[in-house]
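As you look at this complex, bear in mind that one protein chain is not there, while each of the others sits in place.
Showing chain A:
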Amino acid sequence: MAGALASSIYQTLIRRNAVYLTSIFVGAFAFEIAFDTSTNKIWDTWNRGRQWKDIKYQYMNKAEEEDED
């Protein structure tokens, strides 16, 4: 079972160096995107309502009023 999986991984990804390098680079980018997205989501859940992006809707429209006075 594990042997079949390992050999299929070897055959598809590791056997040819170009494919191997490409898969490493693609994997790195994919992991970074997935990791950043998920940790940012957790962070925003912890800090809901505290960050600027949560409160800025109140002030984006008011900018013109404050210019007048």
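In this section, contacts are C-beta pairs under 8 Å (C-beta built on N, C-alpha and C of every residue); 3 or more make two chains touch, one makes a residue touch a chain; residues count from 1.
Convention: contacts and distances are computed from a predicted model.
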From "Eukaryotic translation initiation factor 3 subunit I", "Sof1-like protein domain-containing protein", "quinol--cytochrome-c reductase" or "Vacuolar ATPase assembly protein VMA22", the UniProt protein name for the chain not displayed is "quinol--cytochrome-c reductase"
Which listed residue, A:S7, A:T22 or A:N47, touches the chain dropped from view? A:N47
Among A:S8, A:T22 or A:T39, which residue is in touch with the absent chain? A:T39
For chain A, residues touching the missing partner are 35-36, 39-40, 43, 46-47, 50-52, 54-56, 58-60, 63-64, 66-67
